[in-house]
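For this depiction, one protein chain was excluded, whereas all remaining protein chains were kept in their positions.
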Amino acid sequence: MDSDFHCMTVVSERLLKDDIIELMKEEGAKGFSITDSVGEGSRGVHASDWEGRNVKIESIVHDETAKRILKRIADHYFEDYAVIAYTYPVTVVREQKFK
Amino acid sequence: MDSDFHCMTVVSERLLKDDIIELMKEEGAKGFSITDSVGEGSRGVHASDWEGRNVKIESIVHDETAKRILKRIADHYFEDYAVIAYTYPVTVVREQKFK
Amino acid sequence: MDSDFHCMTVVSERLLKDDIIELMKEEGAKGFSITDSVGEGSRGVHASDWEGRNVKIESIVHDETAKRILKRIADHYFEDYAVIAYTYPVTVVREQKFK
Amino acid sequence: MDALLSNFASPVVLAFALGIIARLVRSDLELPRPIYQGLSIYLLLAIGLKGGVALSQTPLSQFALPGLATLGLGILTPLTSYAILRYLGKIDRVNASAIAAHYGSVSAVTFIAAISYLNALGQTAEGFMPTLVAILEVPGIIVALLIPYRSNKGKGSIKKALHEVLTGSSIVLLVGGVVIGAIAGEAQFESVSPFFVAGFQGALVLFLLELGMTTAKRLGDLKKVGPFLIVFGIAVPIIHGVLATWIGLQVGLSVAGASVLAAMVSSGSYIAAPAAVRIALPQANPTYYLTASLGITFPFNITLGIPLYVEVATRFAAWM
Amino acid sequence: MDALLSNFASPVVLAFALGIIARLVRSDLELPRPIYQGLSIYLLLAIGLKGGVALSQTPLSQFALPGLATLGLGILTPLTSYAILRYLGKIDRVNASAIAAHYGSVSAVTFIAAISYLNALGQTAEGFMPTLVAILEVPGIIVALLIPYRSNKGKGSIKKALHEVLTGSSIVLLVGGVVIGAIAGEAQFESVSPFFVAGFQGALVLFLLELGMTTAKRLGDLKKVGPFLIVFGIAVPIIHGVLATWIGLQVGLSVAGASVLAAMVSSGSYIAAPAAVRIALPQANPTYYLTASLGITFPFNITLGIPLYVEVATRFAAWM
Partner (left out) sequence: MDALLSNFASPVVLAFALGIIARLVRSDLELPRPIYQGLSIYLLLAIGLKGGVALSQTPLSQFALPGLATLGLGILTPLTSYAILRYLGKIDRVNASAIAAHYGSVSAVTFIAAISYLNALGQTAEGFMPTLVAILEVPGIIVALLIPYRSNKGKGSIKKALHEVLTGSSIVLLVGGVVIGAIAGEAQFESVSPFFVAGFQGALVLFLLELGMTTAKRLGDLKKVGPFLIVFGIAVPIIHGVLATWIGLQVGLSVAGASVLAAMVSSGSYIAAPAAVRIALPQANPTYYLTASLGITFPFNITLGIPLYVEVATRFAAWM
């Protein structure tokens, strides 16, 4: 078992889905899982009110990768878009799957 | 980066959704995300069998807030309703978003 | 509050849903929550492309239980199926609910 | 007898049976939830609209007595149900009123099934019947929920429960449909009638397929609820149904109208009532009330109950 | 006047009102999202198909002028909107062009409501109108979005926004439907017409029920957007609508056709435009543009606007 891995989680308006996945892959994520989500945050209405729901994107990545993704998402999207991001350590087996 | 934050998670029958969100806001949660969920637990049939699915409510909140929410949910709802609650530490950036 | 508990998480093609739940119960899980999920991983196309989405199965279980489930899922399913599994520690109240 | 057989050969009843069988053989057949919800919105709005158009052509005088009678039955039936559950069944106060709330209210699908059954026999009930469904839906729930609250046994919020039932989607769609239909009238309704009228029976087939699958889940709980509740779930509808037939004829309904009223009054709610009861009486056990109303009374009514009420209404009418 | 009243009694408008009321009384009524999406696919494809079948029977000469006029209006209206927002409303450049993009594009539902309204009056617009919707949808958005980009105020990607709007589902379904309808022709279309024609009005009722609920959410934002935008959301449609009526008649459209063109031109998009604007101008505030187009202009148009344009078109035609 190996605990150098993190679950990198992003909840954002649906619009950003493809961009965020691309960003994650660029930083080295090998896979991801997406669930539909609705929510409320600090912002008032956002386009997703009309266009559809939020997405929650999760990717099991290496520690360092998570840090880089977290930073890039904050830099690029926090100002203008409805998005939050966080990460937490997880234990996996057969770590080669995520590298 | 800041790790005094927790992801407060509640899985409950849909009926309680609005009440639990209200409770979380009262305790200081600044936002939340909801996903649909189905499940099975210690209870047998519950109304959500018929009425719809469970909801999973997640909120990134401060450490202390999570503790208070956890306690209040256990006290108010554990006896009569289909609900579980747990919390785990997460790392966020730009913590002001959650305070 | 008690932190000997873990959230055991499995993301797999829908096909395996019932088998994985059975496996979890055999190992002592007392409940679980399922959400719909779509994703991409190391494998290319898998049957779920056509048949439906992935499922994300989460179960709050004791530390030791999580370890056993993780191992069995890796042994049985990692080779031929689209599935990942990981676990992380959570804090719960009224632990008897999960034992 | 013939009529009974023909009921078993109706696509609607057969689809219900297919749903049960699909579950029993553990098929993966599943009507997606949004489709099920969409169908139920469609069905409720459709009966509301048709009822509204009919109501716009009904003089108030003709509607007043049946309306009052329905209200009276809505108040009476939860009380009789409660008394039987409590004193014959020895069921505790909270669970007794939880179940009584269901039998005080109405199952819209049973109502629809009754209408369809009569259509197949070539009979038509009064056009304002959907309005009676709306009248019947709420009071019985309130009456039953008040029982434990009067004795401080309620842990939940009766105010919330009341709001839930009054603004629940079935009431909004039924009453909303009736009002829209009444304002629009026949001419304006024509443009939407291929959608809401011609498609109705077929949509009902899909809906009952799903309801069959849901019922099958409940059947597994039959042994949990015990023999008393099973007898209750068949005997009480018969009692209430026969009573409603008689009263319906007395207040001037046709044989078809009295039969439909009987189907409504005898039925147990399984949408509005469970939601309200869960809020007002969270400590009541849903296995009891869901199994009784959905697992026993509903299948009984759509197979044997409705033909029975029509038979009884026909005989009563012949005497009168 | 009579026509106006009859519009308020149409099931479609009444369903919209019911949706608003359901939200105001905090009902739990909800049309599941997949149903809503399915309905909008159905409605767009249906108007495309019908338009295509009609187009296959229209000589190009008859269609050329109205097509060009629509294109011209699609370029003009975002500019007038922008000017009014910027110089009368003192709204900043980014938000002004975000809102202008919505009024340059078109609301397909307003178009459909206009067609239905005219049908109820016994009038029929030219069959190629859906093609005009497709022509009108895109240019206005592009024109409006180019304004801030010319002055380096755009932070998002206009290329992505363009792709979004050109391949957005409404364009694909409308244009695709028109092409399918034109290739298939009347004979082949017959087999699918019970589904796409007979069911249309009824499906629209369900759709507007949901749109009423969405609009109600927007109504709460009315105070946030201030009085200028409220006046804007009513006055600008009237200006654009009257202009379009006049031009429509000049290029040879019938009274019905000119009225429908007016409804289209005056309407604000709330599907294609918000998506594109969110991508191209993420810093613009969605509360402004969504509330204006969906919360103000849409309800105005389907209740008062459309009857007004028909009235104006009738009078213009009498003068000419």
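As written, the chain order gives the labels A, B, C, D and E, with residue 1 at the start of each chain.
To be clear about the criterion, a residue touches a chain if its C-beta (ideal position, glycine included) is under 8 Å from a C-beta of that chain, and two chains touch if they have at least 3 such contacts.
Keep in mind it's a predicted model, so treat the numbers as computed, not measured.
Enquirer: For the unseen chain, which displayed partners does it touch in the full complex?
Expert: The undisplayed chain, in the complete complex, is in contact with C, D, E.
Enquirer: Where the complex has a chain not shown, which of C:Arg53, C:Arg72 or C:Arg94 is the residue touching it?
Expert: C:Arg53
Enquirer: Which residue from E:Val12, E:Ile84 or E:Leu173 sits in contact with the chain not drawn here?
Expert: Final answer for the missing-chain contact: E:Leu173.
Enquirer: Would you write out the residues of chain C that touch the absent chain, in ascending order?
Expert: 13, 15, 44-47, 49-53, 79-81
Enquirer: Using the touch rule from the top, list residues of chain D that touch the missing partner.
Expert: 6, 9-12, 14-15, 18, 21-22, 25-35, 116, 119-120, 194, 198-206, 209
Enquirer: Give me the chain E residues in contact with the hidden chain, please.
Expert: 32-35, 37-38, 41-42, 45, 49, 163-164, 167-169, 172-173, 176, 179-180, 183-185, 188-189, 191-196, 198-199
What we mean here is this: only the chains that are shown with their structure count from here on.
Enquirer: Hey, how far apart are chain C and chain E in touch steps, shortest way?
Expert: 2
Enquirer: Which chains lie in contact with each of chain D and chain E?
Expert: none
Enquirer: Suppose chain centres are the mean of their C-alpha atoms. Which chain sits farthest from chain E?
Expert: Farthest by centroid: C.
Enquirer: Between chain C and chain B, is it the same set of residue numbers doing the touching on each side, over half shared, or a different set?
Expert: Different-residue interface.
Enquirer: Could you tell me which pair, A-B or B-D, is linked by more C-beta pairs in contact?
Expert: A-B
Enquirer: Where the centres are mean C-alpha positions, what is the separation of chain A from chain B, in Å?
Expert: 20
Enquirer: If you average the Cα atoms of chain A and of chain D to get two centres, how far apart are those centres in Å?
Expert: Averaging C-alpha atoms per chain gives centres 47 Å apart.
Enquirer: Give me the residue numbers in chain B that touch at least two other chains, ranges are fine.
Expert: 35-36, 88
Enquirer: Would you please write down the residue numbers of chain D that are in contact with two or more other chains?
Expert: Within chain D, the residues that touch at least two other chains are 33.
Enquirer: Go through the chains and record each pair that touches.
Expert: Pairs satisfying the touch definition: A-B, A-C, A-E, B-C, B-D, D-E.
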